[in-house]
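A protein chain is absent from this complex, but the other protein chains hold their places.
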Amino acid sequence: MSSKNIAPIILVFFLCISGSSAIPGGKKIKYHKPCKELVLYFHDIVYNGKNADNATSAIVGAPEGANLTILAAHYHFGNMVVFDDPITLDNNLHSPPVGRAQGLYFYDSKAEFTAWLAFSFVLNSTDHQGTINFVGADPLMHKTRDISVVGGTGDFFMARGIATIMTDAFEGEVYFRLRVDIKLYECW
Amino acid sequence: MSSKNIAPIILVFFLCISGSSAIPGGKKIKYHKPCKELVLYFHDIVYNGKNADNATSAIVGAPEGANLTILAAHYHFGNMVVFDDPITLDNNLHSPPVGRAQGLYFYDSKAEFTAWLAFSFVLNSTDHQGTINFVGADPLMHKTRDISVVGGTGDFFMARGIATIMTDAFEGEVYFRLRVDIKLYECW
Partner (left out) sequence: MSSKNIAPIILVFFLCISGSSAIPGGKKIKYHKPCKELVLYFHDIVYNGKNADNATSAIVGAPEGANLTILAAHYHFGNMVVFDDPITLDNNLHSPPVGRAQGLYFYDSKAEFTAWLAFSFVLNSTDHQGTINFVGADPLMHKTRDISVVGGTGDFFMARGIATIMTDAFEGEVYFRLRVDIKLYECW
């Protein structure tokens, strides 16, 4: 095989190996590189019966004995919250929003603070138009938690990846801010 | 390299490039072609306290102050609805169903009509046997909304894609019909 012949084969080989697909047989490739990265913040203000004007989320489900304006005892186990939270580029609640985080979380343990998330980022700015869909477990007390990016639309058409969530701030049981580091490993 | 040698390389190149995988580095390929397309309708009749015989869905969560037979004020913010809706091939509620749309939606904004969806199409007809799983944001007032197909089983084994949703009809707060244009970009 002459050196003239090797070039296209190497190229093809590279395209197959280093793409985002799995390798047959399930061998892991370590050190994947994201094809797109975003860092965004979102801000959740839970309705507590007194903050209707500012609240961005509301308790809509609760276990027996609990109510819909006070988070339940036992690590809020069974509280389900629907939210429509502003997304910002930095950690300032009053920065101009670039979209909305819309979805659901619920606290799912009686023994520790842990939640489960299913939501979308609905982005609508000069930089990004489209949605990113997330699901996953959120063990709140860990400094970082990884959830799945299961799909996307618009600029994020068919995206998949991992989002690393950090609690950037919280104030009692009313406000919290999450930092979300999105790393997409499948881009179309 | 002789012309005899070029053919298989071109073929391999085509298989890698034009497949549904991401291209390393995240370069976008525009004009993807779906590997499977379906257009289906589903019909939702919300329980309002009087229509138990016909209702296909029920409010199961509501914010403080709301109840489970009347959709809440403020754009129904916080209402969560569980559904088991007939799927039809055309826009007629009384056409023979080809399956059931089963899942959840909830209204997640105090400022506009917008919802979030997580559901499955459970198809059981001569044409299709299997399930398709969807999640995504549904800003109702937009003519079309894109959500993610995050997986499938049976005939839709491992499918991924985009579903474009249109409100095909609605009657007050009791009935609505959605047209769902499913475009799969990953077929196995």
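A and B label the chains in the order they appear, each numbered from 1.
As a working rule, a contact is a pair of C-beta atoms (placed from the backbone, for glycine too) under 8 Å apart; a residue touches a chain by one contact, two chains touch by 3 or more.
No experiment lies behind these values; they were computed from the predicted model shown.
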item: Contacting the left-out chain in the complete assembly, out of A:41, A:83 or A:106; value: A:106
item: Residues in subunit A touching the chain absent from view; value: 1, 5, 9, 12-13, 16-17, 21-29, 32, 60-64, 77-80, 106-111, 114, 116, 118, 135-137, 139, 146-150, 160-162, 185-186
item: Residues in subunit B touching the chain absent from view; value: 2, 4-5, 8-9, 12, 14-16, 18-21, 34-36, 47, 49, 58-61, 67-69, 80, 82-84, 100, 102-104, 118-120, 122, 131, 133, 135, 150-154, 157-158, 184-188
